[in-house]
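Only a single protein chain was left out; the remaining protein chains are all shown in position.
As written, the chains take the letters A, B and C, and residue 1 is the first residue of each chain.
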Amino acid sequence: MDEFDIETLAEPELSDPVLVEGLPGVGHVGKLVAEHLLEELDGEPVRRVYSEHFPPQVDIDEGRAKLASAELHAVEADGRDLLVLTGDHQAQDAAGHYRLTDRFLDIAAEFDVERVFALGGVPTGELIDEYDVIGAATGDESIEELEAAGVEFREGEPAGGIVGVSGLLLGLAERRDLPAACLMGETSGYLVDPKSARAVLEILEDIVGFEVDFDSLEERADEMEEVVQKIQQMEGGQAATDDDLRYIG
Amino acid sequence: MDEFDIETLAEPELSDPVLVEGLPGVGHVGKLVAEHLLEELDGEPVRRVYSEHFPPQVDIDEGRAKLASAELHAVEADGRDLLVLTGDHQAQDAAGHYRLTDRFLDIAAEFDVERVFALGGVPTGELIDEYDVIGAATGDESIEELEAAGVEFREGEPAGGIVGVSGLLLGLAERRDLPAACLMGETSGYLVDPKSARAVLEILEDIVGFEVDFDSLEERADEMEEVVQKIQQMEGGQAATDDDLRYIG
Amino acid sequence: MDEFDIETLAEPELSDPVLVEGLPGVGHVGKLVAEHLLEELDGEPVRRVYSEHFPPQVDIDEGRAKLASAELHAVEADGRDLLVLTGDHQAQDAAGHYRLTDRFLDIAAEFDVERVFALGGVPTGELIDEYDVIGAATGDESIEELEAAGVEFREGEPAGGIVGVSGLLLGLAERRDLPAACLMGETSGYLVDPKSARAVLEILEDIVGFEVDFDSLEERADEMEEVVQKIQQMEGGQAATDDDLRYIG
Partner (left out) sequence: MDEFDIETLAEPELSDPVLVEGLPGVGHVGKLVAEHLLEELDGEPVRRVYSEHFPPQVDIDEGRAKLASAELHAVEADGRDLLVLTGDHQAQDAAGHYRLTDRFLDIAAEFDVERVFALGGVPTGELIDEYDVIGAATGDESIEELEAAGVEFREGEPAGGIVGVSGLLLGLAERRDLPAACLMGETSGYLVDPKSARAVLEILEDIVGFEVDFDSLEERADEMEEVVQKIQQMEGGQAATDDDLRYIG
């Protein structure tokens, strides 16, 4: 295997596609959105990316070993073509984040992607009621458009910038003159958060122009709600254990 | 020295050999099996692999310094040819795991290996009576065959996937269309575990088709049993010290 | 993107320019000086350096995402040409520090830089009244000149040498026969320290031969003074929180 090993799974013609990234991160918000799109919409995997910058491991699914990877799926959403990037891993080292993101953008270029949306969560440190979506973008036009759609732009937020593939998709897309925006759902940061994912997805629908059913995301949100209630009932109100999160997430 | 320095020690002709990997890991289960095969069966070392991805050290054996390495031995087991991979070290970095595993598979290809077995332990966190063996594989046929031999395939196990060379042997072998399976003996995770090794070895014998004497493994198991009893007799029942483990392991 | 991606923003002719480095470090002393020079003096950005050795992130400024970078500005100070290097990040790995510094010196060579000043802070561990400036240099002539300007050279200081780009600018400049000196303002190490920055700037003015207004640096110093007083008023006199520092810094 080389530093990167990119498998071609399909070569569909896409019309003005939009790249939607949802890799693991705070509250698994981006990943929940990406997975929901893959569940609800018609599409097919087009590329699988293996890399020595991913953790050195296989994931096990019903006994089947799968080498750590990220996948890009072509998905049709009410006539809009999406290229949805998701997976179970982030890069393991700083240079790896740069190089991996660059490969994702190479693939996006092969499909003539015209705009990039990086999805994620921004931790608030407390359980929240109203799920605002914070934004960042590579150009002022984007900022205005996102603000009109209800995205919040707050001075000094997110503090510390945006780290990992989501952040670099903006930074490296701009170097390629490709418009990119990041939509970050507010989330406690302690739990897998389908409600935050829904808030992000609603913004994405509005801007890109499509609609999906929210039922399965709602179900997940209800399950999480029960977990939260159980946690609050417990004396001391301790955070959910990893097992709880893993089960629901 | 280059990134890898591979010494050729012998070039035997092997007939449909099976690669058996037993590098250090949880409970030293895989390593115990590999070492037992080398002790009990006729064979010879065929390759020694040095790499800057191993820790920067020499091991000392009766005053003799030996550069960190992994070795592949050709071993004959009741007419079946095994290529046994073992050593004292894992790679030190994520990319190193990928590259090292790739080299091991290159060597396996030189000997026309037709199947890969990665051996290891899976930690249960408690001392155990019945030594189940958990499996993972690259294909459904393998899974069925292993299940018939008594290997357990459990939903969501091992949690967190399989990390290191054992995991990547499956992941990278599949990329080469080479069937691969991982046999993981349940073990407390606190102690070097010859009983778990025996459970794994019995499965391996059954699938590959050979038999070895278990006496020396039994002796090691008895020694460990004494250590466990001493530990349980101690007030507070604390875990064995490193020295105990080192002595027995 | 390659390991480095250097954007050319302008190509002015500079006359015997002096490189002034002020990247983030102890008390943000160097960075405060560099930013003050950019605020007070006429100039223009000439190069922007992106690198996979920077952290994998974008910084957000009023919703606009900016890929981690360092910038070099050509600045005119009373007829003296300065090449001011600043940014928000240091390299993330040892080799990255070496390689990044080497690129900065390559750019300095393009502009025929004749001398290098690396600016920083040296932590004393306590709040201080008199802001001495400690020095280090690549040649004895420089040391004499700096001593005459009031820079202190103390046996065994700074203990542990000078780490990061500031240190390597001296080490690698000497390998290129380029005179280089480091000016380190004493600072508690707990707070962003505009007073220490002023002490360093006064030395730099004296040696290079220019003057700038100190008003905005004084204002920052007054703001910090208030923070320090608030801290001292608090029971237990605990150190400022990150938020305080971030606000002022």
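The rule is short, and it goes like this: contacts are C-beta pairs under 8 Å (C-beta built on N, C-alpha and C of every residue); 3 or more make two chains touch, one makes a residue touch a chain.
Because the structure is a prediction, the values reported are computed rather than measured.
Colleague: Please work out which displayed chains the absent chain touches and list them by label.
Modeller: Output: missing chain touches B, C.
Colleague: Please identify which residue in C:42, C:126 or C:140 touches the non-displayed chain.
Modeller: C:140
Colleague: Among C:155, C:177 or C:215, which residue is in touch with the absent chain?
Modeller: Considering the complete complex, C:155 is the one touching the chain left out.
Colleague: Of C:133, C:172 or C:231, which sits in contact with the chain we cannot see?
Modeller: C:172
Colleague: Mind pulling the chain C residues that touch the left-out chain?
Modeller: The list for chain C reads 91, 94-95, 97-99, 101-102, 135-140, 143, 153, 155-164, 167-168, 170-172, 174-175, 180, 182.
Colleague: Residues on chain B that touch the omitted chain in the whole complex?
Modeller: Looking at chain B, the ones touching the missing chain are residues 1, 3, 5, 50, 52-60, 62-68, 92-93, 246.
Everything below uses one rule, namely that only the chains that are shown with their structure count from here on.
Colleague: Which one chain sits nearest the middle, judging by mean Cα positions?
Modeller: Located nearest the centre of all protein C-alpha atoms is chain A.
Colleague: Given that chain A is a copy of chain B, what angle of rotation, in degrees and a multiple of 5, matches their CA positions?
Modeller: 90
Colleague: Would you mind pulling out the distance in Å between where the CA atoms of chain A average out and where those of chain B do?
Modeller: The answer is 37 Å.
Colleague: Between chain B and chain C, what distance separates the C-alpha centroids? Give it in angstrom.
Modeller: Those two chain centres are 53 Å apart.
Colleague: Could you list which residues of chain B touch at least two other chains?
Modeller: Where chain B is concerned, no single residue meets two or more other chains.
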